[in-house]
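Remarks on the structure that follows.
Here the complex is missing a single protein chain, while all its other protein chains stay put.
And then subunit A:
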């Protein structure tokens, strides 16, 4: 079990761009954003955070109900689809986090990544 489950690296959607080291096929990520669209036919969700958006495949999440305008957190693996270079997160875990303080979340996320980078020397964490 220990080696099978990868931790989802904390990431703001705005930091997920093609030049980011996290923008790679198979990257395990944890993202958060407001649900803009959801299709029950395809199980595809689009979450947004500021000007950034991400498509999330939720077909493995059976017990989660989706409501546009609510805030969701997902952990999963990123898949880069060619030739469009489109990133889609294949979510393995998701939850509604309505009520979260997003400003505090983003500030704290930066502090955690900074601390982790200091201690591990891993620049990916920054």
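A few notes on this one:
Keep in mind that, in the parts below, a residue touches a chain if its C-beta (ideal position, glycine included) is under 8 Å from a C-beta of that chain, and two chains touch if they have at least 3 such contacts; residues count from 1.
The rule is simple: contacts and distances are computed from a predicted model.
Its UniProt record calls the unshown chain "CST complex subunit STN1", which is the correct pick from "Protein FAM114A2", "Urease accessory protein UreF", "CST complex subunit STN1" or "Ribonuclease". Only one residue from A:24, A:68 or A:97 touches the chain missing from this view: A:97. When the whole complex is considered, the residue among A:10, A:35 or A:56 that touches the unshown chain is A:10. In the full complex, subunit A contacts the hidden chain through residues 1-2, 4-10, 30, 61, 63-64, 71, 75, 92-95, 97-101, 104-105, 108-109, 111-112, 115-116, 119-120, 125.
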